[in-house]
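Accompanying notes for the structure given below.
Presenting chain A:
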Amino acid sequence: MDDLVLQTITRILMPFIQVYGIFVIVNGHLSPGGGFAGGTILGASVILYALTFNVGAAEDLYPDDLAEAVESSSVLIFVLVGLFAILMGANFLTNIGIFPSPETGTLFTGGFVTPLTLAIGVKVASTVITLFTHLFGEKKP
Partner candidate 1 sequence: MTEIFHVMVLTFLIICAIAVAYIRDLLSAVILFAAYSLMMAVIWQQLDAPDIAMAEAAIGAGVTTLLFVVTISKTRRQE
Partner candidate 2 sequence: MLDAELVKYLPVAAVLLPLVACIPLWAIEQRSAQIRDWFAISINAISLGLIVAMYPTIARGGTIFLEFPQLLPPFGISFKVDVVGFSFALIAAFVWLLCTIYSKSYMEYEPACNRYYPFLLLCLSGCLGVFLTGDLFSLFLFFELMSLASYVLVVHNQTKEALAVGYRYLMLTLVASLSLLFAIIITFEVTGSTSLVSGNYFPAASGLASITFFAFLAGFGMKMGIVPFHIWLPEAHPVAPAGASALLSGIMLKTGAYGLLRVIYQVFGMETVSGAGWQTMLLVMAGITILFGSALAIAQRGLKKRLAYSSIAQMGYILMGMALFNENGLTGDVYHVFTHALIKSTLFLCAGAIISATGKHTVDEIKGIGYRMPVTMTCFTIAALAMIGIPPLNGFVSKVFLSVGALDAGQSAYAVILVISSLMNGIYYLPIVISAFLGGEGEAIGPIKRRFGLEMAPSMMVPIVILSVAIFATGLMPEGFALQLSKAAAQLLLSS
């Protein structure tokens, strides 16, 4: 789709979409949203890019190798955060008392929730993108 208008608008829009996605992820523990919704929004921005330019460009932007690493490591982060609590002598995924949670009213009051939603968001975004590029580009799995 070689449409100059679309491409330009996409270029302008993408950062905004991505910032919104990150906002939703990071604010997951305070306001509606969270890793899943935010991740999808993040992924959607790349899909938009792929649609207006071409799939190859999106693949260059977000290569498969990176996707594999990101998807694996995000799950690992989740599990390791959980195991960290065990290491500190509490139950799996214990938050209170193990992770620092600053005073109420600031952004990062969730303890480990923020890193976890970040991991989820990245994982979801990556999955959405690879799903799309694999389906659209018909690459070998």
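Quick notes
Everything that follows uses one rule, which is that a residue touches a chain if its C-beta (ideal position, glycine included) is under 8 Å from a C-beta of that chain, and two chains touch if they have at least 3 such contacts; residues count from 1.
Quick note on selection: all candidates are chains of the complex that A comes from, given by their letters.
No experiment lies behind these values; they were computed from the predicted model shown.
Within this complex, the numbered candidate that touches chain A among 1 or 2 is 1. Listing the residues of chain A that touch candidate 1 in their complex gives 24, 32-34, 36-37, 40-41, 43-44, 47, 51, 128, 131-132, 135-136, 138.
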